[in-house]
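Handing you this structure, nothing more for now.
The complex appears here without one of its protein chains, the remainder shown in place.
Entry: subunit A
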């Protein structure tokens, strides 16, 4: 179990010193500088697309470990506040690098998914997540396959949870997506991705068997 932890949390992308820091944090958060750990994690999430989708789990583990060991909240607080800073600067980030922007959205959504408060998603993150998704649903972003891909991925993962937290915003978001699909000049992949997510939500956040076949099977004509 211990040996697989490296792969489990996909921390091979970090340098050795950082890997050591993270492993120590996972076992005994009381002995490390948790602010540093949270910064390391956020920094890496903004660079590494794969890590940004999985970092939520490593954060969750550290938070549980800290709560158990010291009854403290230092890591979570530092993580959230750093995340908030990045969120505030998201428009600049988007201008600077689409990849970083997409990583940021993935990371915030991943955190929303994993870090729950008494099994309820963090209410403080609901509007920020919606903000990010609305930004991705703007027409300039829809032109960009990378951004559309990110958008649909997040909706697949946390769409139903987000809808429960705020149905009205989800309706508005999907109105935008529908309009974008119908009226915008999108790439064929972009159009396909949007159509799939529209069907996905219409089916209650799941894909019917026929839809699954349509979207995800090889087409043999």
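The definition used in the following text is that contacts are C-beta pairs under 8 Å (C-beta built on N, C-alpha and C of every residue); 3 or more make two chains touch, one makes a residue touch a chain; residues count from 1.
The rule is short, and it goes like this: contacts and distances are computed from a predicted model.
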| said: Tell me the UniProt protein name of the chain this structure doesn't show, selecting from "Adaptor AP-1 19 kDa protein", "Proteasome subunit beta", "Histone RNA hairpin-binding protein-like" or "5-taurinomethyluridine-[tRNA] synthase subunit GTPB3, mitochondrial". | reply: "Histone RNA hairpin-binding protein-like"
| query | Of A:60, A:114 or A:130, which one is in contact with the hidden chain? | reply | A:130
| remark: Of the candidates A:65, A:176 or A:198, the residue in contact with the absent chain is A:176
| note | Omitted-chain footprint on subunit A covers residues 30, 70, 72-74, 76-78, 80-81, 83-84, 87-88, 117-118, 120, 122-125, 127-128, 130-131, 134-135, 138-140, 169, 172, 176, 179-180, 183-184
